[in-house]
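Excerpt of the complex: some chains, original placement.
Order as written gives the chain letters A and B; numbering starts at 1 within each chain.
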Amino acid sequence: MTDENDTAEPPARPQDAASVIRRVEAILLVVDEPQSLVSLATAVGSPVPAVRQAVESLVADYDGETGGPRRGFELREVGGGWRLYVREEHDDLVREYVSGQAPSRLSQAALETLAVIAYKQPITRSQIASIRAVNVDSVVRTLLGRGLITELFADPDTGALNYGTTDALLVNLGINSLDELPPISPLLDDGSTGFDAEIIR
Amino acid sequence: MAPSPEHHEGTPAASAEAPVTAIEDVGDGFRVSLGVFDGPFDLLLQLISQHELDITEVSLSRVTDEFIGYLKDLGPDELDEASEFLVVAATLLDMKVAGLLPQGELVDAEAVALLEARDLLFARLLQYRAFKEVSTWFERSLRREDKRHTRSVKLEDKHRSAVPELVWTLSADDFAALAMMAFAPKEIPLVGVDHLHAPLVSIREQAAVVVTLLRDAGTLNFRDLVSGITQTGLIVARFLSVLELYRHAALSFEQLEPLGELTLRWTASRWSDENLATLGADYDR
């Protein structure tokens, strides 16, 4: 992500909608991570609103909503950025062909710890442990190793590390931001007297 | 969109208002059988959380006994389920303790404190259940997304030439030093609290000392075991390590009168120092 402009002036790009769309497509074809609108805009040399429009029209176009055929791939927004995906209905086909390794599943303990971190971040290990009432060190290590959580900062008083979730988690969940996590307060509604409800989203 | 607990999946009565009559259909997990209640553990928790069952009416020691019996029968494959229960068990035990404390008169500070404590316990229980239930959403989403394929292909050669040439400055020795750093066991960093407390004493280390001394001597008094030690923490750790070793059936002890001489005897027929590695793990937190 080249946020700073180089001193060298980038070449002027045509700014009509069709050209912007083509350039966005070109970049999407070579990237290997979701690209935010800002980084797409930087890459194609167009203002963010134009790029947003280009992305929106590509999404509709690939979905067959603009008169053309529905494509075998789609443009999805995950983890705060845009990326080309095989359309879900063809995933089996692709898996047979590329014979990927089966990803190893997370244990129940890891899933629950992940849920705690996702909803209560930033959170320290001892805070997680007090909710889970078990030692969570090895589970936290697993989640770190998978890149699903990350160390955020050390508590200024105690020095304890605070953990939070990563964009990779969002990508792995297929969502675009933490706001898309299901609300869990309804689960707490009954009889949650004395509960610190506002901490829970 | 609260995900319903797994136990209720696929049954028509999947809502929180599941009638108690439906309990026969749900759950193949741990069941409890009590005077006032007969059904799966999950439902019990649900009823308690809705205050439909007063916790004091439920014989907690009976739940605990049945629970331990259930855990014993769990195979290694079901460890996850067991660990899931640990939180619940801990909470129940807390409740039991709260329930056993003398209740005193109707309105006094202690009773109020007790009620508050019980509410906190409910809150903890509910919070735990909420995270447990929402974790099924995480699992579903992760599994669904695992199947998705995204474009992730190597750059064409002609574009790869645009990648700036690598600047390499490391010698082989630098590289080896880096490797060592990478291989150094990574402890999750801990905060030093030495300035706040007496230095931490490792029960494991003290157990190693006890094993060495006792295995040589065969029989020792605890007094001998701690002779010359002035640091209280060390003595306590050494005593705890004796208890831990007793748990591992590595030693037996004898005390003829209260506060009298404590005689330790090494009894382990097979003892490997590997046992030390896990010893005292309960105290690790």
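FYI, a residue touches a chain if its C-beta (ideal position, glycine included) is under 8 Å from a C-beta of that chain, and two chains touch if they have at least 3 such contacts.
Only a predicted model underlies this, so the values are computations on that prediction, with no experimental measurement involved.
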{"item": "Per-label copy numbers for the whole complex, where each distinct chain appears once", "value": "A x2, B x1"}
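Basically, only the chains that are shown with their structure count from here on.
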{"item": "Subunit A and subunit B, separation of their C-alpha mean positions in angstrom", "value": "31"}
{"item": "Complex contact set, residues of subunit A against subunit B", "value": "28-30, 32, 73, 83-86, 88, 91-92, 94-95, 98, 103, 105-109, 111-112, 114-116, 118-119, 125, 129, 131-135, 137, 140-141, 158-161, 171-175, 181-184, 186-188, 190-196, 200"}
{"item": "Contacting residues of subunit B [partner subunit A, same complex]", "value": "1-3, 16, 49-51, 80-81, 83-84, 86-87, 90-91, 116, 119-120, 122-124, 126-139, 141-153, 155, 159, 188-189, 191, 284-285"}
